[in-house]
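Only one protein chain is missing; all other protein chains are in place.
Presenting subunit A:
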């Protein structure tokens, strides 16, 4: 056993690649694999590859059930196939449409009066890129010696996984010392007539064969807002239905600003409204009946597409977790600080975890750290605090750390100082783009060096702007340090270094001048 431990701790790749043989020669293993990962998304793959890199024998199961309308995809999980990547590409397509108009203002002789997107061409381009990522992912797994099985997998007991390699084939079983559940989630459907038969979700929109046309987006979380915005940018007519508030879990002021920006761009919001039924009309269009929960007034409207964006459901039902003794909560798996479930050798990472941010980089980092703790002797836990995130609307919203509400709740309003400002991107002047909602703020302590608790930004390339500030926040950024950081001029990011007006002062946060 000490020999095996020594071999495992070795950092030489050459030795690692032969570790399996050494193990076999030294002693017959009790299990087929050191690690079985359930789920071929970001969290699962990151964990699997890192574990293999640390010398473990790893098997990864991945399976995608078709959506109700039949959409399915290859390896890589939500992010690659129906999440971050296609969403960013659609967002980029939308921004590029806007850029054509701006190019005209800057003197280019492009005809922008009749521009429109070729939806099918765009979808094909997006899907081609996704397929190339699928391929690169498969090659990467092979190179890193992660065994991959494209199959649904279920627990037989806490160390045994059962699967069917091909339809009609016999059931097979494998055993593993550790199991990591990384199955993620899928969009929910509302429990109303016609929801499943006639509606689609973000799982379908990125490979949708027909133009979405007039679209009702139900749900005002970031998925709903992002979809509504790129549809608008591509020339379609989205309407957003909001059950209660926009962007639940985000800073309230910023969320409302973002909604106002969308409204300014011609996207109507149906506030405090819920859908009641979807029916197909004789002309093929969809009649949606809904109710305003504040006024109790019923209404209806006709759309070409109905897109549900009302949240996601963890994929625990097919896992047979009972057989392994794993505890769940609200379609998610409960884990401790080390991502261990209620069963000591079964872990969970990524979106399937209860109460943690559903974000790809979180999934990746926590997956890697888990693998290092299991197979490389690391003790480092995932830090879920101060995770930055971006909502990819036309004017994007990015933030890191606390919202103003959370800061007040935790620290008290008297102990919070909010620095804020409106700003005007230099690039916006010539094309006369609206700067009405270009706004940023820093939520900080009121005394001492004024440690910064949260940063919020609405404007172009928000994710690029906030990433570095997320590293700064993690390093202990203070207002003093922020204001003494020399800005890069002209950028929008430098506006953080120019924050000098507090909300408490009541002074106008609109800047008077530029460059001095």
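Criterion: a residue touches a chain if its C-beta (ideal position, glycine included) is under 8 Å from a C-beta of that chain, and two chains touch if they have at least 3 such contacts; residues count from 1.
Everything that follows uses one rule, which is that contacts and distances are computed from a predicted model.
Set against the options "SKP1-like protein", "DNA-directed RNA polymerase III subunit RPC9", "Thioredoxin reductase 1, mitochondrial" or "Cenp-O kinetochore centromere component", the UniProt name belonging to the omitted chain is "Thioredoxin reductase 1, mitochondrial". Taking the complete complex into account, A:119 is the one of A:33, A:119 or A:178 that touches the chain left out. Among the residues A:71, A:137 or A:207, only A:137 touches the chain that is left out of the figure. Only one of A:171, A:327 or A:489 touches the absent chain when the whole complex is considered: A:489. Contact with the chain that does not appear here is found for just one residue of A:74, A:97, A:219 or A:238, A:97. Across the interface with the omitted chain, subunit A contributes residues 41-46, 49, 76-77, 79-80, 84-85, 88-89, 92-93, 96-97, 99-122, 125-126, 129, 132-133, 136-137, 140, 143, 359-362, 364-365, 367, 383, 387-390, 398, 422, 424, 426-427, 429-432, 434-436, 461, 463-472, 474-478, 481-482, 484-494, 496-497, 508-510, 512-516.
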